[in-house]
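Here it is: the structure, laid out below.
With one protein chain held back, the other chains of the complex are shown just where they sit.
We call the chains A, B and C, going by the order they appear; numbering starts again at 1 in every chain.
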Amino acid sequence: MTTHHFSPAHYHTTIGWHEPVLHIGDGDTVITTTVDARGADATDKPITPRGNPQTGPFYIDGAEPGDTLAIHFDKIVPNRRYGWTRKMVAANVVDPDYTPELPWNTENNGLAQWRIDNDAGTATLEAADTSLNGFTLPLNPMLGCFGVGPKGGQAISCATSAEHGGNMDYNGYVTGTTAYFPVFAPGARFHLGDGHALQGDGEIVGTGIEISMDVQFTVRLLKGKQSFWPRGENADYIFTVGNARPLDQCVQHATTEMLRWLMTDYGFDKIGAHTFLGQCVEYDLGNIFDPAYTMVCKVKKSLL
Amino acid sequence: MTTHHFSPAHYHTTIGWHEPVLHIGDGDTVITTTVDARGADATDKPITPRGNPQTGPFYIDGAEPGDTLAIHFDKIVPNRRYGWTRKMVAANVVDPDYTPELPWNTENNGLAQWRIDNDAGTATLEAADTSLNGFTLPLNPMLGCFGVGPKGGQAISCATSAEHGGNMDYNGYVTGTTAYFPVFAPGARFHLGDGHALQGDGEIVGTGIEISMDVQFTVRLLKGKQSFWPRGENADYIFTVGNARPLDQCVQHATTEMLRWLMTDYGFDKIGAHTFLGQCVEYDLGNIFDPAYTMVCKVKKSLL
Amino acid sequence: MTTHHFSPAHYHTTIGWHEPVLHIGDGDTVITTTVDARGADATDKPITPRGNPQTGPFYIDGAEPGDTLAIHFDKIVPNRRYGWTRKMVAANVVDPDYTPELPWNTENNGLAQWRIDNDAGTATLEAADTSLNGFTLPLNPMLGCFGVGPKGGQAISCATSAEHGGNMDYNGYVTGTTAYFPVFAPGARFHLGDGHALQGDGEIVGTGIEISMDVQFTVRLLKGKQSFWPRGENADYIFTVGNARPLDQCVQHATTEMLRWLMTDYGFDKIGAHTFLGQCVEYDLGNIFDPAYTMVCKVKKSLL
Partner (left out) sequence: MTTHHFSPAHYHTTIGWHEPVLHIGDGDTVITTTVDARGADATDKPITPRGNPQTGPFYIDGAEPGDTLAIHFDKIVPNRRYGWTRKMVAANVVDPDYTPELPWNTENNGLAQWRIDNDAGTATLEAADTSLNGFTLPLNPMLGCFGVGPKGGQAISCATSAEHGGNMDYNGYVTGTTAYFPVFAPGARFHLGDGHALQGDGEIVGTGIEISMDVQFTVRLLKGKQSFWPRGENADYIFTVGNARPLDQCVQHATTEMLRWLMTDYGFDKIGAHTFLGQCVEYDLGNIFDPAYTMVCKVKKSLL
């Protein structure tokens, strides 16, 4: 049960079976930082190439294919005063014939700046080119891209996601949430990055409020526990995550994984699992911007 | 501002430019009933062929193409003691290779019975073939299929949905909600049916708890107000609805309609509408079972 | 075996259970005309509103749900000197981020004119705004939209397609081809229209070379022969047609229908049908423009 303080010296823009930066044990806690999607750190200076650069990977001693890795996010907190978003809903999120109406060319290369106030818990838009200037939202800090070394020795771009996690851009991955991943690589090799001070469903402008983060997480290794897709848990829900295109396939992956989970861990017989899920399931849209989209299948713990 | 009591004598399994059953005026209220998806009424007897049979259509005097019709659901209440659901998640909602694991053949032709208690506000499963038997959920009565005469004189099956509404199977259409429709037909020709005592997101077993209903609704005619897809409003949210396949296209329709609405009715400039929606939007999954799926794009009124 | 000469006096822009314009018998031949997609006839004058207006419906005596209707196209020939196409690949057919590069606003409301020479068998582009002006292609006259009264009394827009046929825009429906349809309505109610002097795969600009036609067809009624989706046959192939979105689902419908057909009519056992189709199947892209897309599943007759 060691607590590790880790300062990253380099970053990866793929999630792969990379050389571990640190070996940690079951139950250990890591306190570290992440840069933003374009590689800028707490001082808002770019220190590494853009593309959701990842801190890590962390090697979890004893983790092997067939296990499940649990990551509890103890803390995700923005560590600088400014984040940024895009100002245009992505072309793939509107009707194709509506695309000429999009604001293709806006000031500041299409980026808006948001002022972050951790004490007040707010983000405030600073954009001179819209009357929305000054608009304020409550913070909901989350990580957009994180995961484990993928199947078969792959190294997968941090632009996208799959069974190993990756760029899911789901605004439910906040402080207090536990994320579960199937282990594919020896040591699991956990990577993390791409913090958002907050984000709407779907990440439809292609960004949340992109920002560098202070992160603390605690790992647990579930030996011999099999899973196929990312799962998660918070105070109120258990959930499963499907990453693919189109959204229909995301729903298929996530729903199949939830059916398995209900039957193996929650005591449902098959007809019960199906009948229950039919009337109790909830879905969230993670992202509809990245190469792979993300849908989340949720069940209230109070119903289990 | 008349209140009409209407007892249906026949039903339609398409939504079309059918002969109106009643002419009503702007501001009028209608008190009526709907049969369940298989045509059974408050006595649980089938009185008309299955296929989400519709009460109506109601002709709204003065409604013309280019207007928007507002339907406020004053009351949606189950009017009998039993509803039913399917017991298998639909094959299109799970991974194709997982389909052999589905409970294809179950007792009672795949249907489960639920006992409805309006006083307690609960639905209780009565299914001998699962240990879930006796499971109880809170009621959330809604209408699955309703809408207006579609574009160009079409008559569209109540199995599916489009710009005119139809079988959207969205569990947000409950008492207290206002549904808006673009008017395509003279008199709008509002139809309604397919009540669910409650339903999970996505209607993934192909049913909510199917039941007949007592319904009261009040119409308003928004002359000259143009809309393109169904919209809605409740105490907390405004929302837009996209009906299509795949889900990606539902999101496109609903998001485009929301962008339009924010700019025409809520004072957003273009960059503001896009920047705002990017960080504030929420999406619900209506259905992922019917020929056309449904996604809902929502914005909290408190942010407007 | 009567030959009917039929001159249309009105047209439909939905395919439905409309009042028949003529009763015909099994084996009869009809000689008639169709207007173009915008309702212009052989004189190039608009005589009816646009939207793929249909000639018909023709009532086939004795046709009932559960039968299959065979339409042999004896002749499809352009009956005027000029047709037209759009000049921009549709926004839904290119990468969303590429849409600003499309030629959104071109001369003549985005339309190009093509001169048709039936004797030479050619179409020649007359468009002053491109150096392609004068480009010539061989004619391949086809019908884009035709079909039978759809399921359950629906009236479906001629913009789209489904099990009943409709706006499939498949360039394989030419002279010499037999089209088969499941019968849903009493008398089948065959409609036809939307001629193209020729068309690329996918109808990616949203049009073929749109033109009015002289058409001759001969019907056969296959009593008690069940089918589920449109089928077809020419000298070299049998084929099945799936109409839906996305294209993936078109492939599912068409492939399922072909498996059924191989087993019921061509003597394949189940393993044989699957093994055969795996190595012998061919697919054509009908359209990727209309609300429902179209894919065609083909098998060479020489292999059967």
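The rule we apply is simple: a residue touches a chain if its C-beta (ideal position, glycine included) is under 8 Å from a C-beta of that chain, and two chains touch if they have at least 3 such contacts.
Nothing here was measured: the structure is a model prediction, and the numbers come from that model.
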Of B:3, B:43 or B:99, the residue in touch with the unshown chain
B:99
Cross-chain touch to the chain not pictured, restricted to C:106, C:216 or C:234, is C:106
Decide which residue listed in C:47, C:94, C:174 or C:222 touches the omitted chain of the complex.
C:94
Absent-chain interface residues of chain B come out as 90-92, 96-97, 99-100, 104, 246
Considering the whole complex, not just the chains shown, which residues of chain A touch the missing one?
13-14, 16, 51, 151-157, 244-246, 249
Where chain C meets the chain that is not shown, the residues are 85-89, 92-96, 98, 101-103, 106, 112, 125, 127, 129-132, 135, 137, 198-205, 207-209, 245-248, 251-253, 255-256, 259, 267-272, 274-285, 288, 293, 295, 303
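We adopt the following convention: only the chains that are shown with their structure count from here on.
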Chain B on chain C, rotation in degrees - Cα superposition, rounded to nearest 5
180
CA centroids of chain A and chain C: separation to the nearest Å works out as 46
Among all residues of chain A, which ones touch two or more of the remaining chains?
92, 96, 246
